[in-house]
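With one protein chain removed, the remaining protein chains of the complex are shown where they sit.
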Amino acid sequence: MSSFLNTPSLGYRVEGLLAKPGSGLVALLVLFIIAMTFVAPSFLSFGNWENIANQAVFVLLLALGMTIVLIARGIDLSVGSVMGLSAGVAAFLINQGLIFPLALLAGIGCGLICGLLNALMITKLGLPDFVATLAMLGVARGVLFLWTEGTPFTRYMTPEYRLVGGQVKLGGIITIPIIVAVVLCILVSLMLRKSLIGRHLYAVGGSPDAARLSGISVSAVKTFAYVVSGGCAGLAGVILAGRATNVAPTLGTGYEILAITAAIIGGAALTGGQGRMVGAILGALTITLIANAMNIAGVTSEWQQVVTGIILLLAILLDRITAYFKKRQTSAEIEQSPQQEPTPATAPRRAIS
Amino acid sequence: MNTNENSQSVPVAPADQPLVSVRGISKVYPGVVALAEVDIDLRPGEIHGLLGENGAGKSTLINILSGTVSPTAGTIRISGSESTIATPRDAQDLGISTVHQEQSLAPNLTAVENIFLGREIITGRNRLTGVLDEKEMRTRVLELAHEFGLTDHDIRVPVAALGALKQHVVQIIKALAFRTKVLILDEPTSGLADHERHTLFSYMRQLRNKGISLLWVTHRLDELFGLADTITVLRDGRLVATVDPAGQSAESLVRLMVGRSTLAAREDIVDEGRAHGFTGSRDEVVRLESVTRHPLLHEISLSVRRGEILGLAGIAGAGRTETAMVILGADRPDAGSIFLHSKPAVIRSPRDARQKGIAYVPEERKTHAILGDFSIKRNITISDLKRTAAAGLFLRGGQETATAKRFVSDLGVKTSSVQEKIRNLSGGNQQKVVIARCLFTEPDLIIFDEPTQGIDVGAKAEVYRLIYEFVDQGGAAIVISSELPELIRVSDRIAVMREGTIVGELESTGRDEAASETSELGERIISLATRGAVAA
Partner (left out) sequence: MSIFQRSSRVLAIDGAAVSIVFLIMCAYFAIASPYFLSPDNIHNTFVESVSAVLLAAGLTFVLISGGIDLSIGSNIGLSAAMTLFASMNGAPTVLALLAGVATGLIFGLVNGAFIAGLGVSDFIVTLATLSVGAGVLQVFSASTQLTGTADSSFLALARGEVAGIPTGVLIAVVILFVLEIALIKTPFGRTIYAVGINPNAAYLAAVSVRRTKFLVFVISGIVAGIGGVLLASHLNSVQPGLGGGYELTAIAGCVVGGVALAGGRGSIWRAALGAFFLSVLSRGLQLIGVDPLWFSIVTGAAIVAAVAFDRGAQKWLQSTLRPVSPVAAAATQNAQ
């Protein structure tokens, strides 16, 4: 048995508990669901679950992309706006008479381009990640406002689009958005766990220096992450346009915070290198469940934003508390094994924390 | 991505032709010459030892060869053809792998994942989808891993959960797992147990027999004998000698490294010594009793008095800076007590330490000492701004400038103006400003951590002078230095540290003694600090 105990960096230690999305979050969810059935019996009905799944699709798609970006030690604040803009592109092109599939592709393409622009600002101009994506948030929203001239795009809905938007079930069984989300989740999960680029995403997030020393292009990997995040936002936007039946200039506002919260309570960490697809799915479900429960309980939708923000703060708080206890535990263990190799000086550790 | 690491052919050079031939390589940073016109040849089937003290230029040379630093001048020939190593990838493609001293692993990935990072294996039809062949990768390293004592479990968990030693092993395997012409090992045995070292050595011999060239940096001289074929010694960024170990002893190598024999003859260091010495009462300033900080420090006890300089000796990682951090309040001990002026004290932060009369000259000047964008003036006064503020509220520019000017002239900082940004100064002058920053708080104790690292000879003498002046006026000083002659010269007493404990305390023979005695003391210190690795 090894007598050498690990002294991983603080940032890494922090994530220990939450990195296992199976444990705490699921228990919390089950408890929450049980509690809700007492408050409102309709909560457990099949119809409501279908409803929740259909609702969760948007946050899920965004959380998917956000998780990838977070793994690569980035952050994408622009997803809400990009989602709105992509919805606008699809709706507008259909109104212009473009054939339906092409219009959808154009919407997704818009998301990909926004993601690429984010990546260029970050890797080429050296803007901090959140400033670049914050600028993109403002620009994408502004473009949509200008373009719609403040009034929603309407009358683009077609029967096909109802299908794509999930208003009608495919063959009366399941909606297309759910299928898309499930397929994408599986694909991304495989990509993260099995593929080369997945491995490199974790490496870049875990230690950019180690990745660079191993000959990995950190910029290329980051670019990939932002383009995927943009693409996910584009896809979510295209579906949202079909769901909402009109594209208001404010469509998608505030979704970035939902996506970030979902990704973080699902175990992704701002310090990079952490996060899994299961976590993002559970995170998105949690957020949607809470929103749904609040709806059923008759809480006005205005409260949702407040609650999401508080959940995010609580998640961070929990993070730190876990870290604190884990740290104490580690140092207690170390006392039992006296022969320790000295580790490098950690002088500035307390300086910046 | 590079998936055919095995197809890389290794052109066998004629036996006498060097695989890597470095000529006149230099690296100049603003104000510091890290490496000056160094020549080195690495031949196939050779283990080439690289020796030198901290700051001698070993890391710079390694970084140049592994593509993380680009040289200012000089040429590198690989198998006879001139090559540029601009990126780590270039180095890998040229067959140069490096085991870095600092952890260059992604903590969240497993050993296998780290070993193949950047060189993942993708087989067959998976080329299209980019799906990794985990099984193949695991099989390939399994044997190596087992030989280095990694269990199947070890290679499946994130390396952060492995502990420092096994992380190091992973790094070594990472370099060994690929076809390399040149393997650079930067202190590969630090933190390894004896049997593990021997496993590593047998690997190194095996690699040598295969015709691979190894460039090996180590602090432990005993290791070199019987293993190294050639030894190159660097000092102050310059090539001292390339020698055959057969004609050398540990002592002669130490002499080459530290320039001991030339120390007495170094007339360029104008060292006046301590003019008068402190004549007041030698009260104790700080005392540590059994201070323990897991896992860095174990039962540290030491004390310093007014008018006294305590030297802290030890190799890198022995816990010297960590001790300083505890005294400075940047780190809290888990057990033990600290006494200031014979009264028990708790030091909460460097700010608290300042109020209690303790100041610190940090080790890494660039990253931990200077405030690059600040002027000299602001760098000095930052340590205690209230001193230049009217009613403690508003900074008085005039007084601040006057103070800074006084320090600049007292300490002999060469600059046109106190408004000059500190990052435009040379290393020695930057260091003087940092010392001025400490003196400004009028401390009782200053901890000097590697005070002369990376500064030129003239500036070194002036830094010594400043230390002497400080203690002669009743201050107490702790000096941490990896340069033994310097430590012996400066200190009144020397505490030797090894692996987080103090293993011995020696009275310094001081500056006035004959060079031979100084040398004897040096040998004893080296012996203590390296677990008796060098015969005294």
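Each chain gets a letter, A and B, in the order it is written, and its residues are counted from 1.
Following the convention adopted for this analysis, a contact is a pair of C-beta atoms (placed from the backbone, for glycine too) under 8 Å apart; a residue touches a chain by one contact, two chains touch by 3 or more.
Quick caveat: nothing in here was measured; it's all calculated off a predicted structure.
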item: Touched by the hidden chain, restricted to displayed chains; value: A, B
item: Residue, one of A:Ala53, A:Ala119, A:Met277 or A:Leu312, that touches the chain absent here; value: A:Leu312
item: Among A:Ala53, A:Val204 or A:Ile257, the residue in touch with the chain that has been omitted; value: A:Ile257
item: Interface residues of chain A (partner: the chain not displayed); value: 75, 77, 121, 125-128, 130-132, 134-139, 141-143, 145-146, 149-150, 254, 257, 260, 264, 270, 300, 302-310, 312-313, 316-317, 319-320, 347-348, 350-353
item: Touch residues of chain B, complete complex, unshown partner; value: 28-33, 72, 328, 330, 349-351, 353-354, 359-360, 362, 367-374, 378, 381-386, 389, 392-395, 426, 437, 441, 456, 458
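One rule holds for everything that comes next: only the chains that are shown with their structure count from here on.
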item: Chain centre separation (chain A, chain B; CA means) in Å; value: 42
item: Complex contacts: residues of chain A adjacent to chain B; value: 2, 4-9, 12, 190, 194-197, 199-200, 202-203, 205-207, 209-216, 273-274, 331, 334-335, 338, 340-348, 350-351
item: Touching residues on chain B, where the partner in the complex is chain A; value: 1-2, 66, 68, 87-89, 92, 98, 100, 102-109, 113-114, 117-120, 122, 129-132, 134, 160-166, 191, 294-296, 298, 317-319, 321-322, 325, 330-331, 334, 362-363, 368, 499-500
